[in-house]
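Complex shown without one protein chain; remaining protein chains in place.
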Amino acid sequence: MININRLVKNYGRFEVLKNIDLSIEKGKINYIVGPNGSGKSTLIKIILGLVKPTGGEVFIGEHKINSDSDYRSKIGYMPQAASFPENLKVREVIEMVKDLRNHKSDFDLDLTEKFRLEREMRKKLCDLSGGTRQKVNAAIAFMFNPELLILDEPTAGLDPVSSSILKDKIIKERNAGKTIILTSHILSELEELADNVIFLLEGRIYFYGTLSKLILTTEQKNLERAIASIMNGAPV
Amino acid sequence: MINLSKHIIFFCVAVLFTQFNLTGGELQVGKSFQYKSVASAISASVNGDTIIINGGFYKEANLVIREKIILIGKNNPIIDGESRYNILSIFSDSVTVEGITFQNAGISFIEDNAAIKLDSVKHCIIRNNTFINNFFGVYLAEASYCTITGNSISAQSKKETQSGNGIHLWYCKNILIENNSIEGHRDGIYFEFVESSIIKHNFSFENLRYGLHFMFSDSCTYSENRFEDNGAGVAVMFTHRITMVNNEFIHNWGSASFGILLKEITDSKIENNYFYKNTSGIYLEGCNRIIIANNDFIENGWALRLMANSMDNIFRENNFIGNSFDIATNNTKNYNLFEYNYWSEYSGYDINKDGIGDIPYRPVKLFSLIVERNKPTLLLLRSFFAEILNYAERVFPALTPKKLVDNSPAMQRLQ
Partner (left out) sequence: MRTLSKIIKYQLNDVFRSKWVVVYTAFFFLISYGLLTFSHDSSKVLVSLLNVIIIVIPLISIVFGTIFLYNNKNAITFLLSQPVERKLLYIGLYLGLIIPLTLSFIIGTIIPVIIFFKVFNENFTTFLLLIGAGIFLTMIFGGIAFLISTYNEDRLRGLGISIFTWLLLSALYDGIVLLLLQVFQEYPLEKVSIALSILNPVDLARIIVILKFDVSALMGYTGAVFQNFFSGGLGFIIASSALLIWIILPLFMGMRKFIKKDF
């Protein structure tokens, strides 16, 4: 689904991504893990076109990301902390995204219903709680049946009930053949959902493969220890 | 009884006099009339005759009147000077010329060719005539007690040297110039060595030089005239005791153009005039004891330009509204009085509500001084920085004349 070749990103003299090669499978839940500052967000943003790479190339399907924008209609993105035009109502934001994506029918309203967002539709974004914003955020990301879902810390800020609703939805979409890229710090969640793990450290990919392969290669008992051992410099 | 008989006698004389006039000869000029040319009628006329010029085109020039006659146009006759000659000269008192169109009196650099020239005469009347494209329009030399009224005088000259004046007076006395309209001449109305005359309700516009040019002419009055778009506005020079009231001075633009240029004028009155959008409203040079009161100065470049040698003038109850600069002066002192004027730029207060601002107004701004010394800075007019400079100078006056101040500025526009 996604092919990344020799991807480099520098912020001034600071190298964030150092020559990354990666091929992300279609129809899988891919977890990007790594400590803060390892380049997770930058990688996601490059795929979204928010950040311009210093070198290398990124393909989504057959399409090479350039400065165009149309390919993003295939992507559903749920940022870590969503922010919309503050004075718009929830309904208007949804209308706006529908309008901008030029998407007229076949909406996936699963999350809207399950999160009971109908009650919030008339409220302004600036009057919503953080958790509710996050629900709106998730609902919009899934609404347009995108082939690729990019979810940045999706469950952070959600209550346990909403969190499991979201996780169920993620699995459902994966089963429907969607490709999903997630970042998270919550390892239990990773164990629950991940098909593949991408381990990023200091701008390099230290591991890409299934969860079991990760534990196997690091010869550790569980995921937490496996990750700790990579960070301590274990060969992968 | 005596009174009554006096009246009766007077009445009889009056009747006789008019009868006499009516019974004077009437000479008809025109194609189908006794006299085919104006010249032939004039030479046939005697004192008291009336010549009626009927409608038609008369190529006649150098006409001379030496009898007390009346010349009346009927159905708009046109007398044409073929751009070469003087058209009509009057050397007799009590001549009336009325209702005739005079055109194309010739341009001459030697002679002052005019449509009508009055030389050393009294009690003449030039009334309701039309003058088109003449070198000079009506030319009076050493005339007195004459009336020039209701005439329309126009020319289309482009150069000052090839153009004469609309109404030209030289060494005259007691002349009334009223209700004329003059355009496109060198000077609209020209006065030199004229005394005790009145210029009233004329409209002088788009003349090449001055709308009114006025020199060595004491004790004259001009009122209710309108001077608009003249090359240099109005110039009044070397004269005492003039009265200028209720005139309008509009749109006189140019570096040497003035609503009124006053040079060496003393003991005069300038009241209730309206100065609108002139480069300079009034320019005073060597003027003394003039009262300038109740005038409106609106949206002029400079409302007043007051030169150092002008003294003892009084500026009272005028409105200064929206002028780029209220006053420019080249003097650091001031010997003139400003009081009770309304200045639209005044920003003081009036606590005791007597209609007079409690703090004095200084009409000379620092920026105006800068512009006087360095013209290109004019481009910074009304900029924030210029306002800051003016404000600073107002708080700590250092460069502007300290005594040029209105200590009793009006809070409201004066009606």
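All chains are identified by letter, namely A and B, in their written order; residue positions are counted from 1 within each chain.
We adopt the following convention: a residue touches a chain if its C-beta (ideal position, glycine included) is under 8 Å from a C-beta of that chain, and two chains touch if they have at least 3 such contacts.
What you are looking at is a predicted structure, and each value in this text was computed from that prediction instead of being measured.
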{"item": "Sole residue of B:Lys59, B:Lys333, B:Lys375 or B:Lys403 that reaches the chain not shown, by the stated touch rule", "value": "B:Lys375"}
{"item": "Contact residue for the chain not shown (choose from A:Lys28, A:Lys45, A:Lys135 or A:Lys169)", "value": "A:Lys45"}
{"item": "From B:Asn247, B:Asn300, B:Asn334 or B:Thr400, residue that would touch the chain that is not displayed", "value": "B:Asn300"}
{"item": "Touch residues of subunit A, complete complex, unshown partner", "value": "11, 45, 48-52, 67-73, 75, 77, 79, 81-88, 92, 96-97, 99-102, 124"}
{"item": "Footprint left on subunit B by the chain that the document does not show", "value": "253-255, 257, 277-280, 298-302, 321-322, 324-325, 344-345, 370, 373-388, 413"}
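Throughout what follows, only the chains that are shown with their structure count from here on.
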{"item": "Averaged-CA centre spacing for the pair subunit B and subunit A, given as whole angstrom", "value": "88"}
